[in-house]
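The structure that follows is given in the form of structure tokens.
One protein chain is absent from this view; the other protein chains keep their places.
Chain lettering (A and B) follows the sequence in which the chains are written, and residue indices restart at 1 in each chain.
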Amino acid sequence: MHGHDHAHHPALQHHFSTMSQQREAGVLGMWVFLLTEVLFFGGLFITYTLYRMWYYEAFAAASKSIEITPGLINTVVLIGSSLTMALSVRASQTNQRKATVNWLIATIILGSVFLGIKVYEYADKFEHHHVPGPSFQFASEHGAEGAAHEAAPAEGGHEVTMGPDQLQRTTQIFFSLYFVMTGLHALHMIVGIVILFIITWMAHKGRFDSEYHAPVEMTGLYWHFVDIVWIFLFPLLYLVERHN
Amino acid sequence: METPVYPAHNYLSNGHGLKSWLLTKDHKRIAILYLISISAFFFLGGLFAVGIRLELTTPQGDLFQPDTYNKFFTLHGVIMVFFFLIPSVPAVLGNFLIPPMIGAKDLAFPRINLLSWYIYVIGGIFTLFAIVAGGVDTGWTFYTPYSSASSSTNVAATALGVFIAGFSSILTGLNFIVTIHRMRAPGLHWFKLPLFVWAHYATSLIQVLGTPVVAITIVMVFAERAFGFGIFDPQRGGDPVLFQHLFWFYSHPAVYIMILPALGVISEIVSTFSRKRIFGYSFVAFSSLAIAVFGFIVWAHHMFVAGITVYAAMVFSFLSFSVAIPSAVKVFNWSATLHRGSLSFEAPMLYVYGFFGLFLIGGLTGLFLATLGTDIHLHDTYFVVAHFHYIMVGGAIMGYLGGIHFWWPKMIGRMYSEFWSRISAILVFVGFNLTFFPQFVLGYMGMPRRYHMYPDEFQVLNVLSSGGAAVLGLGYLLPVIYLVYSIKYGEVAGNNPWGASGLEWRTQSPPLTENFLEVPTDIPEAYEYTPKVIREAKLV
Partner (left out) sequence: MSSVHVSPLSTYLTIFTALMVLSAITVGAAFVDLGSLNPVVALAIAGLKATLVILYFMHVKYSSRLTKLTVVLSMFFVAILFAETLMDYATRGWLNYVPMGQ
């Protein structure tokens, strides 16, 4: 890969002098993009952190109202898709065209399963009026148990136990964040799946080899990042307080 | 000296017609596309400023309705900040110059570069739509809950425009970072890079680190406004101060997106005209990075009276002073470079002298505002308005115009009118001070910002300010005329009209599409102005 001159690889763009320069530029570019993504989600996580500190009771109650099973299945599915993605990168590194394509398809399938389950979960939220907005309604069946717990005292004179009005307002904040966070995550998945389709097509056409597979590698980095976001979202949204 | 010949083959002659421009991947042509579009936005933003200054010539609110006035200052801010200042130097000069400065044929991702311009244009269209549809009145800061729950104007379209334009900025920054890391000519190590490139590296870091935070903040405002989510609106249990934290986490460093590239321009011009290496090169280089990092830890000095705790305010006040250190390092090192250098008075240099004066005043008044006690008096007065115009207009635009005048012969291959360029530099300096210095006094006397009427005793200073704005406007219009004129009728500039040492001056003007016929090999030290180099450079 380094140093020794090859005849021009067909994928070498004119403004790069070597394939390895091109690859390193591409991979660094993807990492800088992920740097941006980390800060993008970082803004959401700080918002979540603040309101969870302020309205712990509501967050616990709202989180408890979410079914844990679909979330757990999705965790398994998404980490599984990360594995298949990693394996397709490995296959492209080692010149196995068929395996590259197959692992990519597996990744697409798992990603779609994740989104399918997400659709089911969203539909469930709509049904229970857990979508923030004018029709939002959080029945306080969990509220009574939650009331036993102390909310983190954020401001002096802050009410420790929430009345139904406040519970309604503050669980709406939880669900607002739930939808913004999982919605943006799902949007990233959709973009990822579109990219995966393109990459799969290119791999199928035999565009990649052990010397030129940066697009597969970069797609992989993106996909793993999306996986990491979910790794944090899962406990933060589904597991705020499950004991008692 | 032989008369230079205008090169027959160059990036401008390589392809004609609109399509060859709109589908170009050449960083130089993309820079020209940016130059045209940001200039258009600059004059649009300027029009709103004209409206503001006209209204403020009289104490009564007699020209506009208060609501209209609110829209005017909002649109002036939104357009100038997001559609002119943030792209200005990087998207035009950085785009054009970074590849030739590092001996590369293009940026690392030419297609992404073009994409960033299209994204910018789409963002701009959203904002223009908002203007046509009746404007927006939240102020450029989009403070919640007014923006997310109360205002009945086109907040969503404007916010979306800003959100989209942000991605253009991110992509430009990403492209620069990768280019500077991966595309340097062999032998061009970091400490041989022009300080312009260092400054752009630091700027790019801010762009990729800060912009996403404001992007997600806008998404949340949008969700609250469009879908009735509850996030920042206190009636729904949200915290508007959190919005301000997130907004300023980006928007304070954004000031350095505007000023850092201008500082890089100043370094180039100063060393070229004083024929000396920049004094303390590495200090100036690292001061750019320091400004980028410090820029991220001081944001809440915009929020001293917004309801943050005094403890946080004290820490932020203290940290804010830290930015003064790398800024001062730069000013001292430029002064040391000029010391016993050969001073000259070409137009780029005039802009530099102007820059020194304005940046100094802008920087020092920043210290007043960073001081907790004085800020409580000065907050939201014209003192703040004057301060940030001294930095963002006095600093950033002086650097931008200086850079345009410095590299115009390289970009176009022809010289502009020496006489008129000096006149316009002087007009800008005089007009600027006349416009904004009175505002320091007004602010100190207690005139609040964002009001369309004021007590009678403030009128003299306001008229002075409006008069200065007229001079300033003339100073901004003149370059358009003589620069455009020079494209056709200017004298042929030659490869290196200023006798500068940078790599970009070794190639022809205007450059070839690929910048260099061969990748440059004997890389000079940065700013190598030995007598031999000067002699040889002058021969070209």
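Just so we're on the same page, contacts are C-beta pairs under 8 Å (C-beta built on N, C-alpha and C of every residue); 3 or more make two chains touch, one makes a residue touch a chain.
A quick note: this is a predicted structure, and the numbers were derived from the prediction, not measured.
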| item | value |
| --- | --- |
| From B:L23, B:V132, B:A312 or B:V480, residue that would touch the chain that is not displayed | B:A312 |
| Contacting the left-out chain in the complete assembly, out of A:L12, A:L28, A:L184 or A:M202 | A:L28 |
| For chain B, residues in touch with the removed chain | 181, 209, 213, 241-242, 245-246, 249, 296-297, 299-300, 305, 307-312, 315-316 |
| Touch residues of chain A, complete complex, unshown partner | 1-2, 20, 24, 27-28, 31-32, 34-35, 38-39, 42-43, 45-46, 49-50, 53, 68, 72, 75-76, 79-80, 82-83, 85-87, 90, 93-94, 153-156, 210, 220-221, 224-225, 227-228, 231-232, 234-236, 239-244 |
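Everything below uses one rule, namely that only the chains that are shown with their structure count from here on.
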| item | value |
| --- | --- |
| CA centroid of chain A to CA centroid of chain B, Å | 35 |
| Residues of chain B defined as touching chain A within the complex | 104-106, 108-110, 112, 170, 174-175, 177-179, 181-183, 208-213, 215-217, 219-220, 223-224, 227-231, 236-239, 242, 245-246, 249, 514, 519 |
| Residue ranges of chain A in contact with chain B within the complex | 14-15, 17, 21, 24-25, 28-29, 32-33, 35-37, 39-44, 46-47, 50-51, 54-55, 132-134, 166, 169-170, 172-173, 176-177, 179-180, 184 |
